[in-house]
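For this view, one protein chain was removed and the others were kept in their places.
Each chain carries a letter (A and B) given by its place in the written order, and its residues are counted from 1.
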Amino acid sequence: MNELDPLLGYLCLAALLFTCGVVCMATKRNAIGVLIGVELVLNGANVNFVAFSRYHPNFQVEGMIFALFVIVMAAGEAAIALAIVLNFYNNHSTVDVDSADELKG
Amino acid sequence: MPDLSEKPGLLFVLATLLPLAGFTLLLTVAAIRWALRPYAAESPTADAVFKALGGEVTGRGPAYVALGSIALAFLCCVVGFVWFCIDAAHMHHLEHDIRHYEAEHAEPHHHGPGKAKKKAKDEPADEAAKEKAAKAKADAKTKHDQNVGDYNRLTKNWEGALEWARIFPSKDNVADTKHGTLLTLGFRIDMLSAVMFVMVTLIATLIHLFSIGYMSEELQETVEDHEVHTAHGHYHRRGRYGRFFMFLSLFCFSMLNLILADNLFQIFVSWELVGICSYLLIGFYFERTSASNAANKAFITNRVGDAGFIIGLLIVWTYFGTFNFQEIFSRVRCPERDADDVILINEKPAGHSIVRAKTDRVLKTGRFVKLDSNGDVALIFPRERIMGNVPGHFHGPSSTTAVHDSPRSREYGFIPYWLLVVAGLGIFLGCVGKSAQFPLQVWLPDAMEGPTPVSALIHAATMVAAGVYLVGRCYPLFTPEVLLTIAYIGGITLFVAASIAMVVTDIKKVLAYSTVSQLGYMMLALGVGGWTAGLLHLLTHAFFKALLFLGSGSVIYGCHHQQDMLKMGGLFDKMKITALTMLVGVLAIAGTPFFSGWYSKDEILVAAFGFSMTHPQHFLLFLLPLVTAGITTFYMFRMWFMTFTGEPRDEHVYKHAEETPWVMTTPLVILAIFSVGVAWGWPPHDPEHSWLGQQLHHYSQPAAVDVDFKASHELLHGTPSYHTMVGMLALAVVAIGVAFALVLYYYNVLDPNEAVEQFPGVHKFLLHKWYFDELYSALLVRPGLIFAHWCSGFDTIVINGFVHLVAKWNMFVSYVSGLFDKGIIDGSVNLLADVSYSVGNWLRNLQTGYLRSYVLFLALAAMAIWMLLYAWATAMGGP
Partner (left out) sequence: MDDLHPYMFWLIAPLTGLCAIATVITQNIVRSATWLLFTLAGTSSIFFLLGADLVGAIQLLVYVGGTMVLVIFGVMLTAQGPFITMKTSGAEWAISIVAGIMLFAVLGFGATHYVRSSAERAKETVPENPKDSRNSTTIGQGLLGVPVGPSDPKMPSQTIHYLLPFEIVSVHLLVVLIGAAYLARTKRRKEEEAAP
């Protein structure tokens, strides 16, 4: 196990979650799907925080506290995003983000 | 202001300035009226002042101002003249005494010692006689000193000067502080100028008086000029009474200043002033094309002469450093006796002659004991020796006051002889222009376009005589060559003009040609050594020609501006005073014995005879005036007969003709009296003893005259019978002239037209005035015009072409510059804008509005930034 630092595994996991979130946001046409991608990205970040709180001496408390904040923020974000989605759905009768292109150049 | 009794010469200065004051007053009033005229309708005050100053057309006020000023000037002149005659006589005696004393005492100075020793040996014991002689000598010495003092005092009474302009010398010539740097305004009265003053002011006064009547038409609010035709009939204008008298006053001032001046420059200024007055008055009716052309012709012709005058002035200024007559003459003519030695030419004393020498002699000897007379330079003598302590060298009265002292004037100098000739010819050319002599005579007949009083005053009596006056004044400056030129020019002029006068029918033109001819007589007289004769003729001619012109003016006025003699005739009954006074004038000009003209003309003929006797190759100089005397008589009587006798040729003119009012006839009568008696003397039958001539001869004639024409004068003095002979000859010629006139025009034995038909060529030639106008037109005017056209063409084609070329080149450059601006400058800016626009437009495509693509870009950008950061960190040296 000496060759493989345990931190690297967590970081790779976090990277995977992050990448999955980004790809999810890029591929899902459903607004809820985009929201799911965002949650994945945030989770990836959280994994990073907590991993560093475990393996980095200066982040023992901060990592966890930041992770907590992120979780709470994500909850609020989800609530707002859902409200927006619902509003968009009410206005456009669809949840396809591709149809929300009024602001294109 | 010095006391008048100390400086009586100021009387003449006063006489000069009075017309100037009159002119200034009239000009000021005219200027105020001119300024007020536009406002007179609006402002009551302005209107009141305007009316007070004469209103729209002045009354006789200006005439009274001008007449008053010139009459006062005349009074001053008369007083001054009498005073001067007394002083002149006194000075003449003093001069005689001084000369006598000097002649006695100068001899021992040179050859004395030997003689004195001789005397001492002969009479050693007679001590009483010796003492007596010594006492007498001392007395004589005292008397002599007193005489010299008196003489100098009297001289100073009649001259004065004030500094006008001083030009400071150049830096490297500091020592020579006064060298050629002073222009003065000065006066110097001698008999010539005094007599001229009286003559000019008298004639001017009479002509002013005459003009009051003659110009009365100009008093009208509207004057109709019958000789100017416009689209609406005759030309109408405001009367110009005031203007006429204003110009006359200015002329009087200028003419008097010309006579007054003691230096060439002041004369030149006055010369130009009288020229401009002449111009203004010839062009008085300037609406008439003929009048304005005549004015231009007179002015331009005079410019030709003045160019010569200026050349003369320049030469004089360069070599003498002064314009003062006395200094120039005393330096160009050899002193009678030099303080060092007597100057001899060919073993004879050379007093008052122009001395020529070889340049090398001048440089080597420095003291001119003996010289040949045919060198290439003329000597300039030092002023100091002849005018300082020794008061014996008289060109008339001399003095040092008016002559400024300069170092150069105390030294011998020399002037190239040919330059002295050129200077004389130049000054004479000025006189030729002013006095209408042979090459430049064309302007005077045309000048008759002016009002007749102007013709009388300016173009007959005074201004045209100024040329003769100047020749007389500058006499010592003229070399024999110049004098010969003067004589020939005068001879040619008098004959040509008289021949033309025979055929012209305009009464004023006859008189104009007669004037030219008489001026030619004067010039001839001066040229052949008859200085007194010439200037006496100037004076007598002034009177009788003024009389004739005023008479013709009276006739013209009486005939309502009819000038053509072919339309007159038989007017004697209508205007007796005019006719009789004019007859007096005719007799005077013809040279009838005991009329003034006889005295002067006889003198002239005698002088010419003397000259042609001593210089037989110049016999023409006697023949021409003799023949012309007959011609003169003929054409003058022809004029008189055509005008006043026979049957009226034009009923209309005759019917309306009438005698003129007293203001016009009074001057005629006065002038007639003077025309008869002005030259009288005792005994009256001898022209030599004319009182006026004697005055001029004794007190004013330069000593140079007798020196230059020594031979002819000695001949005439030696044989008095020549006088009688010439007089008889002249009378015979005059009688022939009268006879011809009587036969042709009074008794009508011969028809003049038939006579003309005998010589059609000659008649045509004379009628065209010897084709002078045509000749000048072909030689000067037309080439001038062609040259002007050529210059104009040059301007149009070359200069304008060049300018246009430059303009076109500029336009081309501007066009290219514009292209550059549009293409490069604007283009680059537009390109930037286009690039910005297209980039923006292209970038716009990136803003798809697709949320998901934004996410992708976000990711890619994050990657890119991270990789860049990594690459940068690596490059900076840290992993």
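In this text, a contact is a pair of C-beta atoms (placed from the backbone, for glycine too) under 8 Å apart; a residue touches a chain by one contact, two chains touch by 3 or more.
Since we're looking at a predicted model, the values are computed, not measured.
Student: Even though one chain is hidden, which residues of chain A still touch it in the full complex?
Tutor: Residues touching the hidden chain, for chain A, are 1, 5-24, 26-33, 35-37, 39-40, 43, 46-47, 50-51, 53-58, 60-65, 67-69, 71-80, 82-87, 89-91, 94-96.
Student: Quickly run down the residues of chain B that touch the omitted chain.
Tutor: With respect to the unshown chain, the touching residues of chain B are 852, 856, 859-860, 862-863, 866-867, 870, 879.
Quick note on the criterion: only the chains that are shown with their structure count from here on.
Student: Suppose each chain is reduced to the average of its Cα coordinates; what separation in Å results between chain A and chain B?
Tutor: Those two chain centres are 123 Å apart.
Student: Using the touch definition up top, name the residues of chain B that touch chain A in the complex.
Tutor: Touching chain A from chain B are residues 843-853, 855-856, 858-859.
Student: Touching chain B in the complex: which residues of chain A?
Tutor: 22, 25-29, 34, 37, 97-98, 100-105
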